[in-house]
Structure formats: C-alpha cells, structure tokens
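The other protein chains are all here in position, but one chain of the complex has been omitted.
The first chain written gets the first letter, and so on, giving A, B and C; residue counts start at 1 in each chain.
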Amino acid sequence: MQNLKLASIRTQSKTIIEVGSMKFGQDFVVIAGPCSVESEKQTLEIAQAVKSAGAHMLRGGAFKPRTSPYNFQGLGLKGLKILEKAREAAGLPVVSEVLDTRDVSWMCEYVDILQIGARNMQNFSLLREVGKIKTPVLLKRGMYSTLSEWLNCAEYILSEGNPHVILCERGIRTFETYTRNTLDLSAVSALKELTHLPVIVDPTHGTGKSSLILPMSLAAVAAGADGLIVEVHNHPEIALSDKDQALTPGQFSELMAKAMNLRAYMENAY
Amino acid sequence: MQNLKLASIRTQSKTIIEVGSMKFGQDFVVIAGPCSVESEKQTLEIAQAVKSAGAHMLRGGAFKPRTSPYNFQGLGLKGLKILEKAREAAGLPVVSEVLDTRDVSWMCEYVDILQIGARNMQNFSLLREVGKIKTPVLLKRGMYSTLSEWLNCAEYILSEGNPHVILCERGIRTFETYTRNTLDLSAVSALKELTHLPVIVDPTHGTGKSSLILPMSLAAVAAGADGLIVEVHNHPEIALSDKDQALTPGQFSELMAKAMNLRAYMENAY
Amino acid sequence: MQNLKLASIRTQSKTIIEVGSMKFGQDFVVIAGPCSVESEKQTLEIAQAVKSAGAHMLRGGAFKPRTSPYNFQGLGLKGLKILEKAREAAGLPVVSEVLDTRDVSWMCEYVDILQIGARNMQNFSLLREVGKIKTPVLLKRGMYSTLSEWLNCAEYILSEGNPHVILCERGIRTFETYTRNTLDLSAVSALKELTHLPVIVDPTHGTGKSSLILPMSLAAVAAGADGLIVEVHNHPEIALSDKDQALTPGQFSELMAKAMNLRAYMENAY
Partner (left out) sequence: MQNLKLASIRTQSKTIIEVGSMKFGQDFVVIAGPCSVESEKQTLEIAQAVKSAGAHMLRGGAFKPRTSPYNFQGLGLKGLKILEKAREAAGLPVVSEVLDTRDVSWMCEYVDILQIGARNMQNFSLLREVGKIKTPVLLKRGMYSTLSEWLNCAEYILSEGNPHVILCERGIRTFETYTRNTLDLSAVSALKELTHLPVIVDPTHGTGKSSLILPMSLAAVAAGADGLIVEVHNHPEIALSDKDQALTPGQFSELMAKAMNLRAYMENAY
C-alpha cells in the first residue's frame, strides 16, 4: 500500500459521506432495489416496497454491463427518468451505475451516488472523470482485484478532487462454483486498518444465491461493514437480469430488520 | 453434490457430536491453543490461559505439516504426551492433527478429536483410516477445494462407518496476498443447506493476521458457524510456527467473551 | 459459448486481417516495441532496432493504465505523434492502447491497430465504440476472464460492425507469484476450436520475467498462435514502466529468429 497518499488511514480520520439523511461511515446504510430498471411500474413498486421495509436508498441499473451484447442492456436515459420519479415518490436517494466517461456529468443530475461497477474498477479514465465531480462514488471491487489495487483506484478519484468515495466489497472470483463469487468479508475488516473510507458489502453479487444473502448480510454487519447494497425485485422469477439472486420484498424486510438490530447490538455491546 | 449419500442434508437432521461436556452442532464450541506443542511449560501455560478465558477444548500440533523439511516438524509422540498432561491439568478435551495412516489407531489414545489438515483433505487413505475408528474427526477444507469436493471427503469418512465428522472452513487460496488465505464465510451458510454435519471456522489460518481474527470470528458467529478454532500463544513473538497469527491470552479472552455474547444474542434474537 | 453468433467458428471460416503487408490469421505476425513511449529518441531507436530484428509492427503506449495515479501515465497525444514519426521512419504499422471512448475516433488517425487492454476487456462502452470504426482491434484477455466472457467481448465489437478483431492471450491471474500472471497457452488452442478470429500471445505480461519470454514465445508458436506481441526496450534498466520484463534488442533479435524458424518448421512439418 506504499503508493497510497489520500486514501490511507494515516492521512486522516474516518471519512463521513452525507447522502440524504444518512451518513456513510457513521450510520449503517442499506441500499436496495432492482438489478435493472425495467419499467416505471416495476421500479415504483419496488421503491415503495424497500422504503416500507426501511431501506435508506434505492439502487437500480439504467446502463447494464452484460456479458453478452444480446442480453438486456438497460433502458438508459429512460431508466434514469424512471429512477427520478421513484426517488421522488419514495423519498429515497438513488444509486445507479455509470459506464462511460461521456455520461458522468449529466448522470449526476439524476442520481445521488454514481456507481463504478466491478468490471470498470480499473477503467482509469472513468475514475478520473468521477474524480472531477462532487457526487459521491460507490466504487465496487474488481472481481480479480487485490486490496492494494482497489485502494489505488480510490486514490485515482480522490487525487482528482472528489473525496466522497464509498468502497463496496462484492466478492472475488475464485475456483468455487457453488457461489457466483467468493464474498471476502476479511476485506471489510482489513480496509478498516488501511483506509478512512467507508466500506459497504454487496451480498447479492457476492453470493449469487438468494438463500445466502441474509446470513452474509449479518456476517457483514459483524465484520464491521458500514452498510449493504442488496437486489430486491417484486417478481424475481421474471426479472430481466439476476433473477436467481434477487430477494422478494418480504425477504428483504426480514433482512432489514435483522441487520439493523444486529448493528444496534454490536454498537451497544462493543 | 449428486454423489453425496450419507453427508447430504436430505439424509438426516443435524448431526450432534458430543465431546466432553460440549455438543458440536448444538453448542457453540471454541477450541484454542498453540499452533505447535513446543514444550511442556508452554503448553500447560497456554492450556491454563485458554481454559480461564472460557475455551472449551485445547488444540496443539504434535505432528506439523510444514512447507519446508527444514522447519520445525513438531515433537511427535513427546508432544502428544505433553498434550495428555495439559488435557488433565486444564480439564479440556484435546484436538491434534494426524498426518499418517499408521498413526491413526494409536493417536486416538491421546486425543479427543483427530484433525485432518487442509493439505491432507484429499488424502483418501487417511480419510478411510479415520473412517474406521469412532473418534470424532475435524476435517479442514483444502485450500483449493470446492464445497462439493470437501463434502465428498466427509463422505469417505462416513462411508467407512465413523459418523462423527466436524467440518472446518479455514480459508481458500486466491490471488489476494494481504491475507494468508481468503476466509470463505459463505461456505458456512452454504453447508447448512447442503449437509447435516457441524461446521466450525478457523479465522487464524483463514486470515493469517492477528488483527483480523476478532472481526472474522464475530462474522463467523453471525454466518451461523457452530464454533471456532483459534491459535493462542503465551509469547507469539517467539512461537516456533505461525507467530504472526497467534493471539495472546488477553486477545483471546476478549474474543471469547464477544463471540459467546454474540452467539447468545443471535440465538435469542432469531 | 451459447450466446456467440458472429465470433463463433460455426459462423465462418478463419478471419484474415490485413495490416500493412501482413495478414493476421495467415502469417505469423510479431509486434514489438516499448511498454511506454517515453521520448522521441527512445521510440525511434527501439523502432529501428525491432525493425532490424525483423518485427512486423511496432507497439508503444501513449495512454498507460497504471495501478497508481502517481505512476507515469504516458505522453498522450504527444506520444501518438512520436509513434507516427517512428511509424514512418521504420516503416512499421503501429499498435497503441485506447482507454477512453472519447479518444477512439481521433486515435485511429495515428495508429493502425487499436489495443483494448486487459483492464478494459469488459468496458462495454469502449467495445461498442471500437465496434463502430474499421480500424483493427487487438482485444486482450482480462486477467480474470473466462474464454466465454472474452469471446462475448469480441462479439460486442463484431456486432457493432467491425469484423477486424485480433484476440491476445496475456496471462490470467492465479495464486502463483513467481510469474506476474499465468500464461494460458491452452487458451490459444481452445480458441482455434471456438472462433475464427486470429489469436496472438503476449509473453511479456504473461510471465513478467524477461528470462521466460523466449521459451514461452516458442511454446506459443507450437500451440498454434498467429503471432506475438513483445516488449522491447533499448535500456530496460531505466524504462519508465515494466522494466523487469522488457527484452533488449539483442534478446528480441534471438527470439524473432527462433520463433520464425519454428513457425516455418511447424508449417512444413504438419
């Protein structure tokens, strides 16, 4: 980690990033919503559902990085406009992924947090571009990325002038095929020793299996994570992407309650 | 997992394995002690210390699988005799690793649980041999092993007639170098869906860093583990093996209290 | 590979891509040059040296994707202008990496082949953008990428209308630390079964060790590769990037002769 300057824990105390009424790095922040924005009806319904369950923010993909060019690629601008409506209707800040340097400046008008996905973690042009704005950035770990490489990507953003970087552990690629990725919760604890930036966990992509999302969410709380980002769909069986790993609103509601309770216990007990 | 018969969750309900006053699969069982048995004095001191901190069992290596033939290889029979004394003095059941088919039958006289280490997970001769006895077996996951392969190794033991198999997640090998291995806590939750055997976690080898052992232990509790196995040394700085990852008795005492409290909370809350 | 349409071997016979006087997919094409364009003097000298050794094309990075923002990031447009001079002086077509969608259209004026680097393999915006031009694209394999994912990235380019895609195996990330990456030569042979696109090999990044580049180049020829891309520096010890893996002009000259001879033998013998 010898190259780190701004992102290092030796530089400053914990970074607090305020979005809406929540503070990353202080509060436990839960972001929930569909993998993709598929339609206005779907998005508004899910937004309302996760809001009712207590989620603090809404996620939803308008630009989708898909393995095949023939898979659903997202609704683009139309999707962002739907997110804008959902944002207003549910009163939740919105997180969405940016894929292209040319979209950074205008997408900020639609979203509260810009996500850099795992496949673009080392898209240095994109990192520089989101470093030039003030909108908070959710920087996912690349599936092949060491902690050192990941923190250097945060450093790219910080060194351009944007201090609002939230790290997100989302699983790394290993030989194991039972889970989609291997969620590396030790990364959460390790990052607390290395950086002042907040760290949240994505148990959805981290496991790829809806049955493992609740226990991994609780484990993330226990490991010291600053929040969660979880995929929720009102009808997972017909979702246009990631249907095996989306929670139903009912399952999310249970997760939300248990995670917040555990977090409260951890804060009181230790 | 199509080949699994005896180890599959579809075969029977949860396996309970009684060792001393504890029941794996029901109680939360913490095993602690030195990496290697180095001397009588060291072992007795550590045994007393972990007993005072509340540990339920004592671990200690008499036969050590070391990368280089020139590293300390363990005290062998002398080490087992020391463990026997420590067992009596502290009143703790003892866990120790077996490396050779020829040692299985007589080592049972000295230990309460025989450990099969990660490097021998697919030593099928050794698996068959411990399948022929009744002593419980702690089967560590190989560092390159899928869940399916691991469960098939348990199946080797069960199919020979020994039903007392405890699985132990101890981290898998990945590209990440900050930690010694990548602790796969999703394996714990996944195994609950797949098998009736108890599953404990080794955060010591799973991380290789003493500072990460406490948070990963708590995360293991939250993920639903049935226990922990942790390396503790009275003088980590002069330990003959694994000195960077051993907890002091004081650190272990903190871990023990927090882990047991969290387990109690989890059982009450959910 | 079920999603592949245009890139699949079932679609058409071998793709031939003509660049200068060479045909990828038919001739054995060797691309050589510095990791980074550092100065006009350095670039012209190396271009002349690799030309004399028999190289068919010149590589050189003007935009460099570096782990840390504080490392040398390349000379940018200035670097491309130097490459243009070197191209003319040595009479070699030029390959250089593009990092940003906004640079695709104008960079084509300076280079004969646009490279998509390993870190951007799944930068789908960039893939689409290079799919809209006619300049050949050298698509490196991501360090965490399966063959299926890689071919789907080629499919992104092909499906936008650019049929000139050259695949480049450059090593994948594994647990091994002796080499920088693990060069997967079986990928070369496997791709011959799966796709009609030409496949070249980068032994420089594939091994990260100058002593291994010659044997891995010969192994690549034997595995059926359509060419090589190799880093050469006139003074490796003072290179601004990748100095441990650059060949001297003398070493490259030996490699060039041996690789071309082996290729000729393979074509005659089989």
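The rule is short, and it goes like this: a contact is a pair of C-beta atoms (placed from the backbone, for glycine too) under 8 Å apart; a residue touches a chain by one contact, two chains touch by 3 or more.
Everything numeric in this text was worked out from a predicted model, so none of it was measured.
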| item | value |
| --- | --- |
| Which of C:S52, C:S105 or C:S189 contacts the chain that the document leaves out | C:S189 |
| Listed residues B:K5, B:K85 or B:H235, member touching the removed chain | B:K5 |
| Residues in chain B touching the chain absent from view | 3, 5, 65-71, 99-102, 119-120, 122-125, 142-144, 148-149, 152, 155-156, 159, 173 |
| Contact set of chain C toward the excluded chain (per top definition) | 144, 146-148, 172, 174-179, 182-190, 192-193, 206-207, 209, 211-212, 215-216, 218-224, 258, 261-262, 265-266, 269-270 |
| Missing-partner contacts on chain A, residue numbers | 173-175, 177 |
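The working rule: only the chains that are shown with their structure count from here on.
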| item | value |
| --- | --- |
| Residue-number overlap at the chain A/chain C interface, same or different (half cut) | same |
| Distance between the centres, which are taken as Cα means, of chain C and chain B, whole angstrom | 48 |
| For chain A paired with chain C, centre-to-centre distance based on mean C-alpha positions, whole Å | 34 |
| Multi-chain contact sites of chain C, meaning residues that touch two or more partners | 173 |
